[in-house]
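This is the structure, below, for whatever I ask next.
Shown here: the complex without one of its protein chains, the others still in place.
Order of writing sets the chain letters: A, B, C, D and E. Residues in each chain are counted from 1.
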Amino acid sequence: MDPPAISRYPVPKLEDLPDDIRARILEVQEKAGFVPNVFLTLAHRPEEFRAFFAYHDALMLRDGGLSKAEREMIVVATSGANDCLYCIVAHGAILRVYAKDALVADQVAANYRKADITPRQKTMLAFALKVALSSSEIDDDDFAALRGQGFTDEDIWDIGGIAAFFALSNRVANLISLRPNDEFYLLGRVPKKS
Amino acid sequence: MDPPAISRYPVPKLEDLPDDIRARILEVQEKAGFVPNVFLTLAHRPEEFRAFFAYHDALMLRDGGLSKAEREMIVVATSGANDCLYCIVAHGAILRVYAKDALVADQVAANYRKADITPRQKTMLAFALKVALSSSEIDDDDFAALRGQGFTDEDIWDIGGIAAFFALSNRVANLISLRPNDEFYLLGRVPKKS
Amino acid sequence: MDPPAISRYPVPKLEDLPDDIRARILEVQEKAGFVPNVFLTLAHRPEEFRAFFAYHDALMLRDGGLSKAEREMIVVATSGANDCLYCIVAHGAILRVYAKDALVADQVAANYRKADITPRQKTMLAFALKVALSSSEIDDDDFAALRGQGFTDEDIWDIGGIAAFFALSNRVANLISLRPNDEFYLLGRVPKKS
Amino acid sequence: MDPPAISRYPVPKLEDLPDDIRARILEVQEKAGFVPNVFLTLAHRPEEFRAFFAYHDALMLRDGGLSKAEREMIVVATSGANDCLYCIVAHGAILRVYAKDALVADQVAANYRKADITPRQKTMLAFALKVALSSSEIDDDDFAALRGQGFTDEDIWDIGGIAAFFALSNRVANLISLRPNDEFYLLGRVPKKS
Amino acid sequence: MDPPAISRYPVPKLEDLPDDIRARILEVQEKAGFVPNVFLTLAHRPEEFRAFFAYHDALMLRDGGLSKAEREMIVVATSGANDCLYCIVAHGAILRVYAKDALVADQVAANYRKADITPRQKTMLAFALKVALSSSEIDDDDFAALRGQGFTDEDIWDIGGIAAFFALSNRVANLISLRPNDEFYLLGRVPKKS
Partner (left out) sequence: MDPPAISRYPVPKLEDLPDDIRARILEVQEKAGFVPNVFLTLAHRPEEFRAFFAYHDALMLRDGGLSKAEREMIVVATSGANDCLYCIVAHGAILRVYAKDALVADQVAANYRKADITPRQKTMLAFALKVALSSSEIDDDDFAALRGQGFTDEDIWDIGGIAAFFALSNRVANLISLRPNDEFYLLGRVPKKS
């Protein structure tokens, strides 16, 4: 039986890709042990691929008041609200790895109010969901609530920017019917043996 | 009286910007006669600026079955659904210019069903709004309806991609409270004299 | 090419109308320079025409704490929420004229939170939108917030009454597919030369 | 104990009202045996009172393809969707009387799909609810469905017009917190003895 | 003419039912004077019947801080929000009887904010509707508001439990298209003569 399609669109072969894109994909493969499907499927459009990952990296690898795990929490919570299977599963895995916590991703995807996270993180996710779902209603009170939890204005841009970027990402994934790699489902759930 | 703020965040001076960003802004200024506020305000974060406009150009300047005016229609219709003042006003202006039509932008922003556009364009905008508002429900029937109006699968990616990119753009604009330049409101409304 | 239809329903000729209705229409034409389509299209039903404009005038021409521009702001904001093209375009024009402000109508139609208006006016529009969208939830707290901005109870009736009247008006316009006159789109955007 | 207030606003005394309004109220009182609270409470604003009832009568007393009971069904169904206590209770009573049916009003207020009404009436109410809740989405398919059940275009205006008028009425009632007369609750429920 | 169906599913005859179920139905019939349709229609599935009424009784007959009338208010308010005809009509009747109040059921079904009930009861119903409509957002503030009105934590479980049970009940009634007995509509509306 053929493996299930990972996109509604043609998926390029690694050898047909521009050098920079192939290099990025090989680098990810080396690090993760497999190529996440978002790389191969978006490579169908090289220019959008480059812009997508440049934007992603600018927000997710940025220094600042948010930890890497917190950035992934924002991704998982907003992707849950947008019912994006790929992002819930793939970024859920990354969140488990960064947070060294096997449970937090499923908690945040379902309902951040029940997650084992700090009040500060709950305030962060409440705002991220507002950006995801009703951004036209953002006002000064939202900034005040976030500052009250110690977030700087640059942190707030990060929170909102990540929620906004995954508003894009979730929609593209739903558009092309992007399938998560099977590997993601288990990643970070079982403690590694020493 | 001070002019109203164009962003909740600091707006860099042109002379403080990296060369490539300053060059892009000067190019736009030369072409448009003014600097749209999205350029100056996003320049607060140069890496995101570069990714944003690279993504924008990849979708909006791409060859394919959609005209430039149709691409702007998608922006205006979805920004209307997201209540994003900047994008409605700025891209409404661009739509008027590209379509050489003083009325279509206000029509599409309010209710595309009442706009002076073709049935094919109405099918396009119905899908764009689905991507904007309920992308998890996209299915094969949507693709069939679009193909029935002559759209190729690459056109469909363009439609969905633009709706997805402005899902991001609308949210960032609402986050930073991006103010449209006064110039946009009138642009394309008055026929130029020969 | 025929001009586009201005209603799904037959549009009476001026000479076939009852005297009082024809007189009102001629009066408007004299004042505005053209006949707004709402007059000709509603004249298809003379009794409803008379009641409609009597109600309109009772609310919009009433003395009280709200300026004429503020009354039109309520119309534009609630019509934006109801996606009524005619009312956004026609009353947007009237708002620009009364407010002597070329920008405020597009701002209020998209998102009153971003408009160049006073906090008092934002409180007014927040309540108008509640009347438009979730009137069953109105309670004493709403009245307290409005009184806190200096509105009297009669002002509050005006705000709510205008929002309620345009709940009717928007629905009738959407029912008959009422087309705005082309003239409205530009009205009040270009300063008159002295 | 004082009787409960019937409005948030002052309620005029009969003797203080303009002659035409007092006459109308006395006429209703004679016919119904009591004065429905909507008359006394709206009389606080005589001009709006006159326009309101002129509009009401133009739609509800009009000749055409809809029976009086069907017109009241539209009122009750849309008032149910808008959670307007006064209109559900008062027009529920009138519906019971016109339809000579003690059950239909409660059925239509809760869920017209479960009511003992004809398929033609269900099509009518489905459209009325679309006018009440999402009028910007009305399109040719709606007209086709109604014509398929034998409704003329004038009937469709009646259906939509009544739904639109009670969009106004429900909002005004919720604004002023209009209390239904106790008499309405039982009216039409008990068969009259001969 | 045949009487209207009371369920989409077969309705068992009393003599074909297991003894315990028949006994319960006869007991209800003796008390109420008729057999409410929920009994006969759910008896199509005896095991679910037994569990349904055991759950019902555990919540509705429980001792505690809520009166029987208050328990029925919760049923009527949440069934109104779920548009469940059977539960609005049948439990509306029971509420009228328990509260000895001919008006309260129609008030609570339409909009509890307008009902002749205490502030404590309004707080109770606001929470019941949150359980019915957005239970994932329940948080400590809700418990605080209820405790502030004197409800114990066991009372709060009762309120939430009843709202939850009728979330089930409303859905089953809508699934099988359960028809209310005609008797319910009038019950408790006319004061009994002594």
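In this section, a residue touches a chain if its C-beta (ideal position, glycine included) is under 8 Å from a C-beta of that chain, and two chains touch if they have at least 3 such contacts.
From a predicted model like this one, the values you see are computed outputs, not experimental measurements.
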Quick one: which of A:43, A:69, A:84 or A:125 touches the chain that's been left out?
-> A:84
Thinking of the whole complex, not just what is shown, which of E:37, E:121 or E:170 touches the missing chain?
-> E:170
Of the residues in chain A, which ones touch the absent chain?
-> 4, 80, 83-85, 88-89, 102-103, 106-107, 109-111, 114, 116, 177, 179, 182, 185-186, 189-190
Can you list, in ascending order, the chain E residues touching the missing chain?
-> 8-9, 45, 47-48, 50-52, 54-55, 57-59, 82-84, 131-132, 135-136, 138, 143, 153, 156-157, 160-161, 163-165, 167-172, 174-177
Please give every residue of chain D in contact with the chain that is not shown.
-> 111, 113
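We take it that only the chains that are shown with their structure count from here on.
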Pick same or different for copies chain C and chain D, depending on whether their interface residues overlap by over half.
-> same
Write down the chain pair in A-E, A-B or D-E that repeats the interface of B-C; the criterion is over half of the contact pairs matching by residue number.
-> D-E
Chain D and chain E have mean C-alpha positions lying a whole-number Å distance apart equal to 28
Of all residues in chain A, which are in touch with two or more distinct other chains?
-> 136
What pattern do the touching chains form: line, ring, star, complete or other?
-> other
